[in-house]
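For this depiction, one protein chain was excluded, whereas all remaining protein chains were kept in their positions.
Think of it as A and B in the order they're written, each chain with its own count starting at 1.
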Amino acid sequence: MRIRASIAAVVIAPLAAVVGTVVMGGAQDKTLSIGVLGPLSGGAASYGVELVRGAEMKADEINKAGGLKVGADTYRIKLVSYDHKALAADAATAANKLVFQDKVKYIIGNAVGATCNAVQTVTEPEKVLFSFVCWGTNNLGPDKPHSFRVMLSQWEVAEPFYRWVKEKHPQIKRVAAISPNDTSGKDTNTAVVKALKALGFEVAADEYYERGTKDFYPILTKILAAKPDMLDVAAAPAGEGGLILKQARELGFKGAKGWTAGTNPFTIIGVAGKDAAEGVWSPANINVRSDFVSATVRRFGAEYEKRYNEVPGVIAVANYAAFDVITKAMQEARSLDTDKVLAALTQKPFETVWGRLVIGGKETYGIDRQFLYPVVISEVRDGKVVDIAQVLPTALKK
Amino acid sequence: MSIDLLVQALLNGFGLAMVYVLVALGLTLIFSILEIINFAHGEFYMLGGYVTYYVFAVFGVNYFATLGFAILAVGLAGVVAERLIFRYLRGKTLNAFIVSLGLLWVMQASAQLSFGVLDKPVPSAFSGIVRAFGLVISVERLVVSLSAIVLIAALYLFLRWSRPGRAMRAVAQDADAAALQGVDIELVSALGFGIGCALAGGAGGLLAPVFAVSPAMGALPVVKAFIIIIIGGMGSLPGAVVGGLLLGSVEGLGSLFMGSAAVNVLGFLVVILVLLVRPRGLFGGA
Partner (left out) sequence: MEPSRGLSAPPGRALGAPIAGLALLAAGVVALPQLTRDSYYLDVATTILMNLALTMSLRLQVSTGQLNMAHISFMGIGAYASALLVTRVGISFWAALPIAAVVAALLAFPIGGLALRVTGPYYFLITFAFSEVVRLFFNNFFVDLFGGPSGLVGIPKPSALPWFGRALTFTTKLELYTLMAALLLVTAAVLVRLEHSRFGLVASAIRQGDLLAETLGVNVFRYKLTAYVVGSLVAGVAGAFFAHSHQVLHSSDFGLEPMVLLVVFTVIGGTGSVWGPVAGTVLMTIAGELLRELHHYESLVFGVVLILTMLWAPDGLVALPGKLARRRRVGVSLAP
């Protein structure tokens, strides 16, 4: 039934868009095209799909409110999104299409480390503003002034998270980190290991698995032989992270569990099962069902669930927030010129679904291009996600 | 490194090997009857997983009844695919490669559209672990492995003794000669393709509670199946079993000594080594 509904949606959506433009558009409204990239098919599709949906929610919200008023003009938002299947070469081609064919000046959202590097070879020379959730350390830098990371990465989260662990659970001494074998996984484990060493923990294991792995018994046998007190499924996506926790429990692991770069808490609970997910701390997540989050986030979560039939994870929220911040900066700058918007972005804090957000990160990346907001640590209790603490990223403390 | 750890690693490797052997047997059965490699084989495995998700996890039907239903449903889907598409491609390996790739894309995209992109968890039908001699064995995996062995044995008996099974072996040996002996090639190829897919569907049903289901889940078992059938030799049932055990032990032991990501190289290196020594696999005939 859902197939038929989806096909109908594909046929009807463009028609509705055309009719909508004619009826509501009015002759004086201009169109602002915004690009979104991401893996929308294949194994990494969940990232890309959440990015697009987060952007869709914001774009519809703006259009329903009558468009985006920038200076004297009102713009209707038009989203152009392309699939790059998590392949770097394909991402470059898709970025070329967005920049040179669709003439977008803003690309909001992309995931999977190597594809961000590929997109940047296109966007930076053309001064296209590019915001993403890739976790590669080298995705931010003074040579890439038009690039932003709109979600906390391991470099912001790992240190305050483990500082909290050390304070609240001093019995934890040995930590094992496991991540997928790609840019984001490598960089996440590196940040975790660095934080662990700085805080005086022992690193029981620093392991990587090939994306798409389902059977973690072999790698876990080796990790558990090192007797860790805590297992951090650092950069594992929700599905794989869930499998690791489930299988670790089967192999007799009873220690603490963390998920430094966690994405979707509900999927990890579903896949791991209530028992195996019990007690997982995740500092990078957002729980749209929590009582602690703002009313906007809860509303976003409820609408998202109604519309897409899945619970949104942090990537959908991050892209929704990024879109929000960037359009606010456009209004602030009273211009669509990317350099002027860039100046407005880095000038002052924004009130967002994350709470107060600043763009910083110069100490880590050499340039202020990282979205910074408070880290909320959540814990899984009896199959539910409960927010238990709020800590600040080091860069935000000053 | 303790001996316990070595044995545990070996056990891990063997743990699910028989399920991959099941996938491999389906692939090699289709190959020996239609002379084509079906790249969409993993998508039939995925289909088995989703059938299990809906029937077992959502509607709560008994696990083994669900498994039987998944095997039948996916087998039927295989027969349909054979009648509509693959029967025209007998022996045309290159064309069949492209067609099965097309089918793979169609099935994966349809799954993503109808079932969503996120992993769907299937609750375990069996929980708990058995501890013996310092080793850990999950009951779920034990049941899964035993079920796979039962299915492999059933396939063996079917091919060895039943009339349609013997007809299949005849077609696999020499299709023209079999046709002259009055074997209905069309029927055999539809049945063979269906059974091949049913085996993949059964494997998907067995692993659904162990791994959860997702639209892209078919890629992994198919690559393992390729490795298994090359090691064992195309068309050989004992070869596939030996290939599965060999791959499982290499991967299980390998991950103790090297990074888990790098372990994937080992399977392919074994393939290359085996083919250099025996160009048709360990059990491959002339």
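Just so we're on the same page, a residue touches a chain if its C-beta (ideal position, glycine included) is under 8 Å from a C-beta of that chain, and two chains touch if they have at least 3 such contacts.
Model, not experiment: these values are computed from the prediction.
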Option touching the unshown chain, where B:N12, B:T52, B:T66 or B:Q112 are the choices: B:Q112
Residue touching the undisplayed chain, where the options are B:Q8, B:T52 or B:N264: B:N264
Residue, one of B:L6, B:I98, B:V130 or B:L146, that touches the chain absent here: B:I98
Selected residue (touches chain absent from view) among A:S46, A:N110 or A:N181: A:N181
Absent chain, residues of chain B that touch it: 31, 35, 37, 85, 87-95, 97-99, 101-110, 112-113, 226-227, 230, 234, 259, 261-262, 264-265, 268-269, 271-272, 275-276, 279-281
Interface with the unshown chain - residue positions in chain A: 10, 40-42, 45, 52, 80-83, 85-89, 92-94, 96-97, 99-101, 113-114, 117-118, 121, 136, 138, 181-183, 185-187, 208
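To be clear about the criterion, only the chains that are shown with their structure count from here on.
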Chain A and chain B, separation of their C-alpha mean positions in angstrom: 35
Residues of chain B touching chain A in the complex: 5, 8-9, 12-13, 15-16, 108-110, 112-121, 123-124, 129, 131, 136, 138, 140, 207, 210-212, 214-217, 219-220, 251-252, 254-256, 259-261, 263-264
Residues of chain A touching chain B in the complex: 2-3, 6, 41-43, 45-46, 49, 181, 207-210, 212-215, 217-219, 221-222, 225, 238-239, 242-243, 250-252, 264, 267, 270-271, 273, 309-310
